[in-house]
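What follows is a set of notes on a single structure, which appears directly below.
On to chain A.
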Amino acid sequence: MEERPEDTLLQLNNISVVYSDVIQVLKGVSLKVPRGRIVSLLGSNGAGKTTTLKAISGLLKPENGKVTDGEIVYDGSRVQNLSPEEITRLGITQVLEGRQPFKYLTIEENLKVGTATRWLKPWKKDLELVYDYFPPLTKRKKTLAGYCSGGEMQMLVMGRALMAHPKLLLLDEPSLGLAPLVVREIFRIIRRINEEQGTTIVLVEQNANMALQIAHYGYVMENGKIVMEGEAATLRENPDVKEFYLGVSAGGLARSYKDVKSYKRRKRWL
Partner candidate 1 sequence: MEFFLQLLINGLSIGLLYGLSALGFVMIFKASSVLNFAHGQLLAMGAFFFLVLVSWLKIPIVVAFLITLAGSFVLGFAVERIFLRPLIGESLIFVIMLTVGLASMFKGLLLFFFGGNLQTYPDFLPAGLALQIGTIYVPPVYVASSLLGGVFLLLFGLFFKYSPQGIFMRSVADNQTAAMSLGVHVKKVFALSWAIAALVAGMSGIVLGIINGINVHEISSIGLKVFPVVILGGLDSIGGAIIGGIIIGLLETFTSGYISPSLRDVIPYIVLVVILLIKPYGLFGLVEIERV
Partner candidate 2 sequence: MRRLHFHPCGNYKERYAEHLCLFETDFGRMWAIIGLIALFGVVPLASSPYLLYVINMTGIAAIAALGLNILVGFTGQISLGHGAFFGVGAYAGAILATRLGLPFWLSVPAAGLVTAGVGMIFGIPSGRLKGLYLTIATLAGQFIIEYILVHWEGLTKGTMGIMLPSASLFGWAVNTDRRFFLVIFACLVGLTLVASNLMRTRYGRAFIAIRDNDRAAEGMGIPIFGYKLLSFAVSSFYAGFAGALWAYYMRSISTEPFNLGLSVEYIAMVIIGGLGSIPGSIFGAVFITGLNEILRFLTDAMMNMSALSGFGLNMASLREFAFGLAIVLFILFEPKGIAELWRIVRSTFRLWPFSY
């Protein structure tokens, strides 16, 4: 499919992020998110995936982080270093890592907070929509969120983000610490949201296998840089990704030190 430039919803051009003025976490990350697609961001711990998301959503500020270089273009305008309130009002919503519901609010109140960006508009219909996507929430409307199970919490925080009508949804490790069946269910719902609502999604994952099954395009990060990118299908077949992220070694052969070296060399060049 031919991509025209206006189809790009979000573009990161060579951005650098520095925490507390000294710790450089991102070193020139560029990526492109086409409208209406699911883009997956893979990488091991500390690669800078979460930081990338926070750079987009403006949540770096409270952590004393800053985009020092490069630009983030969303829907044709530069948004780097805006405050989170402004960014969420433009239609970007991030779902934080590690399921952070408001523990002392009920499920329904939690969902209501999701309407903060447009709290004078009607919201009953959205509530129905969220309950439709996440049926388990329906029967726990009045429960304190702190007493829900992990899967319900994940559904809750995603539902809460949906209440904001995001154009761009940033999901940070939705599968973290969940049972495989629940993970599959959640990924199915992510796919459905993308198809039915047309929401563009950036998906950060450790679970590369699942992520690449539903994503259209993928980026691999290492040490604050993008080291590899490609169509999801291509990435899935890539021997390096297979070996290092999917945990399948090529042809079942024992890994030799030489292969690792060649991969490392390649990484340096990328």
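Here is how the candidates were picked: all candidates are chains of the complex that A comes from, given by their letters.
By definition in this document, a contact is a pair of C-beta atoms (placed from the backbone, for glycine too) under 8 Å apart; a residue touches a chain by one contact, two chains touch by 3 or more; residues count from 1.
No experiment lies behind these values; they were computed from the predicted model shown.
Only one of 1 or 2 makes contact with chain A in this complex, and that is candidate 1. Chain A meets candidate 1 in the complex at residues 57, 59, 62, 84-85, 87-89, 93-96, 100-105, 109-110, 112-117, 119, 144, 146-147, 157, 160-161, 164.
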